[in-house]
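Note that one protein chain of the assembly has been removed; the remaining protein chains are unaltered in position.
Chain nomenclature is as follows: A and B, assigned in order of appearance, with residue numbering initiated at 1 for each chain independently.
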Amino acid sequence: MNRDPLPIRILLIALAFLVMALLIGLPLITVFAQALSKGWGEYVLALLDKTTLSAIRLTLITALISVTVNLVFGVMAAWAIAKYEFRGKSFLLTLIDLPFSVSPVIAGLVFVLMFGLQGWFGPALQGTGIKIIFALPGIVLATMFVTFPFVARELIPLMQEQGTEDEEAAVSLGASGFQTFFLVTLPNIKWGLVYGVLLCNARAMGEFGAVSVVSGHIRGKTNTMPLHVEILYNEYNFTAAFAVASLLALLAFVTLAAQSLLEWKKGHA
Amino acid sequence: MSIDAIDITKDFDGFVALKSVSLSVNRGELLALLGPSGSGKTTLLRIIAGLEWPDAGDVRIEGKSVLRVNARERGVGFVFQHYALFRHMTVFDNVAFGLTVRTRHLRPSKADIAKRVHELLELVQIERLVKRYPSELSGGQRQRVALARALAIEPIVLLLDEPFGALDAKVRKELRRWLRRLNEETGMTSIFVTHDQEEAMEIADRVVVMSQGRIEQIGKPAEIYENPANPFVCEFLGSANRIPLTWADGKMAHPAIDLDAITVRPALVGAENIYVRPHDIDMVKDAAGVGTVRFLSVVGPIARVDVEVAGLEKPVEVDMPAHRLTRAGIEVGAPVRLTAVKGHVY
Partner (left out) sequence: MIPGFGLTLGLTLMWLSLIVLIPLSGLVLKAATLGFSGFFDTIFTARVLASLKLSFGLSLIAAAINLVLGLLIAWVLVRYEFPLRRILSAMVDIPFALPTAVAGIALTSLYAPNGPLGFLFGLIGLKIAFTPLGILVALIFIGLPFVVRTVEPVLADIDQATEEAAACLGATRFATFRRIILPAILPALLTGFALAFARAVGEYGSVIFIAGNLPMVSEIAPLLIVIKLEEFEYEQATAIAVAMLLASLALLFLINVLQAWGRKRQGTG
């Protein structure tokens, strides 16, 4: 498809590379260059720091809970939307997408307004001793909010494309709803599901704004990895900040690599 | 305008799509490029239009080479296989496009453009669709828009790539007769691509038969049908039974089929095969005949009969008027005798 003259092509390709290198390539290189600027020893040391390890642990727990829950509900939402016709469907779709267009800071704020000391349920909670804001439940809630659409969004077009014939056939042969889902639907959507989970996970582990509002930044207790990066950075402990950041960057790479792999698989299916 | 393609060769990364193809189109002629899919018809048409460049050879319009003139300046009307209408424009804007993109001093006034568009839509008989979008049209209507759009720039020649290929049979017949009339009325040199021999035979002044990047034969429809230059053309223009020959004393023969009625030029003596069309075979019921009727079907007035003949791999196809079939008492399993009345020897 060489429809444009060679000089124009070369110019545009060069420009594209320049833009991508400056805007995206350089920041990526910076993360690793800074993380390793004092050598591998310092790098490993920064990662093995006690507060860093606890941040990693908190991030993993948060991601595990919120991804699992969103996976279950994403599949349900996709099933309801893709396999049936009902009124208000496109409105429901818009609502599911809503978290995408809400600032993460607002996503955190809404939970502070619900469960914070001055919030709607704050006084009630105070009596019971359950802590939500500035504790794990708040972090998980905020993370679930921002990652709510990922799995459903990935599955809906896929399941719509596949129609309902397979499921109808299974049901007419006497399969129960669960059998139909696990034996017929799931094998058809598994790669989309994996991809949705990966995206959901990447966002859950990397979320900053929403979690920052509800976490309280208690070092070693309520700091997730991104928040830990912030604290280290603000303490001018750049090497450690970038070391933790490099882990998150690796997570992004793995996610994108898996995406490419899945796309390749789809193309060769 | 006359068009000459001279020794055109086109190579797509090692795949040779056209091999020294030469072709002359006379002024006002309606020419058909006929051939199976992949034979290079579209490529040749695109080279004439300036959408593709040959690796060797020349394209001349009215004797002048146009290889240095790009598609935009060649002034050739091109109708694409899938119409290539502009989806976001109405029928009016599609047809007017070629006029509205002209540089200011060559561009007709708005009123003149509107007048011209309406004339063209009248010509293709879809004036009432002027405000529709392509997605709101049927296949035949889209094709008419594509034609009107190509004609709007008053092209020096009209090139059409499988113009009726995607249409249903009735619309197709109607549109191809319309094209014939357009050519007669305007006298515009036109080339159209088709893989349908009936279409080519019906409306073209001359037919160019192509295969695997080469021209196999050029001629008037009746000419090439009567005298196909080679087995490929013979078989492509309609079914033909290939019958291997034996020769004795300069006379050809086949053990099962009577070929005595056919004479051949001395130059062809010793040729391997004769190709006989199904309707050029006479069939009579004959207990001593070496053929056996295996299959029989009547399609309207024509009866198609498959006759198994010892020594031939494929059954011989015979067409005969249906009323004669019953009169001759031919039925499945009947023994028959075959006589070829006409054939092509290669």
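Everything below uses one rule, namely that a residue touches a chain if its C-beta (ideal position, glycine included) is under 8 Å from a C-beta of that chain, and two chains touch if they have at least 3 such contacts.
On a predicted model such as this, the values are computed, not experimentally measured, just so you know.
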Cross-chain touch to the chain not pictured, restricted to B:V69, B:A114 or B:I153, is B:I153
Among listed residues A:L58, A:L158 or A:A241, the absent chain is touched only by A:A241
Interface with the unshown chain - residue positions in subunit A: 1-4, 9, 12-13, 15-17, 19-20, 22-28, 30-31, 34, 73, 76-77, 79-80, 83-84, 86, 92, 94-99, 101-106, 109-114, 116, 118-120, 141, 144-145, 148, 164, 167-168, 171, 176-177, 180-181, 199, 202, 205-209, 212-213, 225-227, 229-230, 233, 238, 241-242, 245, 248-249, 251-253, 255-256, 259-260
Subunit B residues touching the omitted chain (full complex): 49-51, 70-78, 80-82, 84-88, 97-98, 101-102, 133-135, 149-150, 152-153
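To be clear about the criterion, only the chains that are shown with their structure count from here on.
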Centroid from C-alpha atoms only, then distance subunit A to subunit B, rounded to Å. What do you get? 59
